[in-house]
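The structure appears right after this line, and notes come after that.
Heads up, one of the protein chains got dropped from this complex, but the rest are sitting where they should.
Let's turn to chain A:
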Amino acid sequence: MTQYAIVTDVNRCVGCLACSVACKAVNDVPVGSFWNKVLRIGPNAPIGGAGDPSSYLYFLTVQCQHCADPECVKVCPTEASHIAADGTVQIDKSKCIGCQFCAMACPYNVRYLNEEEGVVEKCTLCEQKIAQGELPQCVSQCGGMARFFGDLDQGLEGFEGAENGGERIKLGEFALPFDESDVHHLPNVGNNPSFAYILRGHEWMGGE
């Protein structure tokens, strides 16, 4: 079994939006739509200016979480949305009838209707790249070297990122130490999201 996913070291993310821009460039995402977004969460404590150490914010990269039990796949009438052999959730556009029930069933609202093609789209985890051993574009272009790609079944330590867009780095060697309590997910309503977020020293807002 393989379950490809992305882990984001939230403490490293600088909110540069390079992942969003890189994704749009590589995957030809229509203007106004996104496969990948960066949200600013916070400030989460009373703002006391630069002298108030209790206030903090972090950047949250959101995209399809390539869930282990994806509702989008269950509700698709034609099996256009399906789980690929590598554990990622993909859409066979030739089967999609554009009913958008998958978009309704997604807890993260990351699917949208491509008006031009009349089919639903979302992050593919750059399947065209990972099939050739490359990293997803949002990982290889990450300005903060905060994103790492790998197989969940092999453990988070072995997830790989890109240093300065080139050299491969491993999460376990490159990132600061973390423990299980630092690993978070977007809210799980039975879909079991595969993507994980590492946030140390701050409260994770909204979810697990």
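Note that in this section a residue touches a chain if its C-beta (ideal position, glycine included) is under 8 Å from a C-beta of that chain, and two chains touch if they have at least 3 such contacts; residues count from 1.
FYI, contacts and distances are computed from a predicted model.
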- Item | From "Carbohydrate ABC transporter permease", "Sodium ion-translocating decarboxylase subunit beta", "Proteasome alpha subunit" or "DMSO reductase", the hidden chain's UniProt protein name | "DMSO reductase"
- Item | Contact partner of the left-out chain, one of A:23, A:89, A:171 or A:186 | A:186
- Query: Which residue among A:25, A:97, A:131 or A:176 touches the omitted chain?
  - Reply: A:97
- Message: Among A:68, A:84, A:113 or A:183, exactly one should touch the missing chain; which is it?
- Response: A:113
- Of the residues A:37, A:170 or A:200, which one touches the chain left out of the display? A:37
- In terms of residues, what is the contact footprint of the unshown chain on chain A? 15, 17, 20, 34, 37-44, 57, 60, 62, 71, 74-80, 94-101, 104-110, 113, 118-119, 186-187, 189-191, 205-207
